[in-house]
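Structure below; questions to follow.
The complex appears here without one of its protein chains, the remainder shown in place.
Letters A and B name the chains as they come in the text, with residue numbers starting at 1 for each one.
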Amino acid sequence: MLEISDLAVGFSREGRFARVIHDLSYSVERGETLGIVGESGSGKSVHALALLGLLPQPPGKVLGGRALFEGEDLLALPESRLRDLRGGRIGVVFQDPMTALNPVLTIGRQIAEPLIRHKGLSMRQALDRAAELLDLVGIRDARRRLPQFPHEFSGGMRQRVMIAIAISCEPALLIADEPTTALDVTVQGQILDLMAGLRERLGMTMIWITHDMGVVAGIADTIQVMYAGRIMERGPVEAVFASPRSAYTWGLLQSLPHGAHPPGGRLRQIPGQPPDMFNLPPGDPFAPRNPFATERCFKEAPPLRQVPGSVPGHVVAAWYDLPAALQAAP
Amino acid sequence: MTEPLLRVEDLRRTYRGRAGLFGGGLVTRAVNGVSFDVMPGETLGLVGESGSGKSTTGRLVMGLEEPDDGRVVFDGTDLTALSSARRKPFRRRMQIVFQDPYAALNPRMRVGDFVAEPLVVHGIAGSAAERREAVAGLFRTVGLDPAFMQRFPHEFSGGQRQRIGIARAIALRPQFLVADEPITALDVSIQAQIVNLFQDLQESMGLALLFIAHDLSMVRYLCTRVAVMLKGRIVETGPTAAVFQDARHPYTQALLSAVPIPDPLRERGRRRLPFDAGAFDFPPGAALRDIGGGHLVLEGASR
Partner (left out) sequence: MRTFLGALTRGSGWLGLIGILLITLLLLFAAFGPLLDLPDPTRTNLRARMAAPTISLFGVGPHPLGTDQLGRDILSRIVFGSRVTLAVAGAAVILGGIVGTLLGLVAGYFGGFLDRLLMRLADIQLAVPLMLLALMVIAALGPSLQNLVIVLALVSWVRYARIVRGQVLAVREREFVQSARAIGASAPRIILRHILPNVLTPAVVVATLELARVIVLEAGLSFLGLGVQPPFPSWGRMLAEGRTYIASAWWIITFPGIALMLTVLAVNLLGDWLRDHLDPRLKVR
């Protein structure tokens, strides 16, 4: 459905230039939910913006690569065709529903707009459909809420509206960039349940970008862990969570608290700071923070390779063998 | 039994919205009758979602806002009754760490001066050389290179800034620290570093901690006791193990059921309990009732 190959993105700031995405390649199958995990500087959001043609250029710059979506290269399409795709075949949900909604237009108008634009519905038909959509995303009394403005909705309700807009044209692919990060835990739970239900019903393919391992565990089929603009590890969630092979994935999982802490105990922390994109080390970018790094890690960036003995599709970029290194460590 | 270091009694704070065109501004009860104790050296987790009043409670405790009603008793002294001059000595003994490491540091001040400021304000560590030595010590305590003292905040990452904020907060060697969502804005790989630092400081300085958070798994890990806030009130409080294993209030139960677990096998099969905070009203005469072992639950008067 979506096949990205050798995507490279750069960024300039104050006259300095940095590569923030390094030859990124991955594909998403029809009906699959891909969870992309990373923290600041991982490139997880930047690469999504680049795919959607929403990367501000400058300071950003797509340096190369292809992104085939249903046979079209997203990176080579003219802006007009991209506009047709966004909100049409590709739905998008962003982190902050407040800035993504226009404060002076009614909710009804904002849901109806893509329907009129992409599906050629009349305003009346579009508003009928908008009411159905609000109902679908779990907003009660949908008819009455159509003429209301964004400020009359709570944060969670606004994110539901954003989801309604994103799925309004029954997209084949939904890209969600930290859609629940700004929400309260209970609201996040509701949105996760809603999305899981919608995915089933509409048969959508999803890319879910987050920093939360717990969210990925619940919603994704495949997890892709990114660091400093590269994929560190990728595979079916069960396999990766059960036996992570990248020291970064392992470190992230280990650093999370499990239950009550034993007296005098400490969390297992990842040392060091997040990567400075303008000052990346040579080789594996995680090597300086990796206790298992070998000499080769500091010199040469490892390629993604199938993990021997694991399920097909479980790939890792590492020169070291994590299980062996863990066994050797005290 | 030891006396609590901090005792908060029936704290109340309302915000009056701007009056509308036809009068009658909206009154928000941000904090509505909150009471709790913090023992010396312990960690109390104050949990709630946005609008629960947990951060306002922290600010009231620190005297950054004045309560409408209620008392904040620190080591036997009611702080709310004190003038700001009489209150100043207590500021040495209680400090606060903020959520946003980007807003928490003065962008125009060298971080060394920023960490030294509490010492200057309270007239400790007289000469410049002594002060520099003290700040270098604080930098080492929080895991920063003292050579960074001369730099400005924009040269640091979020985690480093939070360490600087913590260094400033512990400069006066307080007995009590309010930590207002101190890890929420940090990268996942940095959160554990800061939580470990808090634990180190607690052990070495005997700090009592009011840990304000919405991340329940971290609260469960870090806190000895926990209080759950909803709409300005505490709905459930008690020893962490009791509250997490035997949650009684429907809101606590919903909150616990909503925390994502980083384990696909467990996370998949989980059912989240619904709870509509917007539609929830406290039953008339609701009061905290002890159900044993210091585990209190807010219940209506009828039961």
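Basically, a contact is a pair of C-beta atoms (placed from the backbone, for glycine too) under 8 Å apart; a residue touches a chain by one contact, two chains touch by 3 or more.
Because the structure is predicted, anything quoted here is derived from the model rather than measured.
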Where the complex has a chain not shown, which of B:Gln95, B:Ser189, B:Thr237 or B:Thr252 is the residue touching it? B:Gln95
Given B:Leu172, B:Met205, B:Ile261 or B:Ile291, the correct residue touching the omitted chain is B:Leu172
Full-complex contact with the absent chain, from B:Val27, B:Val121 or B:Leu265: B:Val121
Residue touching the undisplayed chain, where the options are B:Met62, B:Leu79, B:Val142 or B:Val243: B:Met62
Omitted-chain footprint on chain B covers residues 59, 62-64, 87-88, 91-92, 95-96, 98-100, 102-109, 114, 117-118, 121-122, 154, 165, 168-169, 172
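One rule holds for everything that comes next: only the chains that are shown with their structure count from here on.
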Per the C-alpha centroid definition, the whole-Å distance linking chain A and chain B comes out as 31
Along chain B, where are the residues that touch chain A in the complex? 49-50, 157-160, 187-193, 195-196, 199, 203, 214, 216-218, 220-222, 240-241, 254-255, 257-265, 267-268, 270, 272, 274-275, 277-278
What part of chain A is in contact with chain B in the complex they form? 39-40, 154-155, 184-190, 192-193, 211-218, 237-238, 241, 248, 251-253, 255-261, 264, 266-271, 273-274, 276, 289
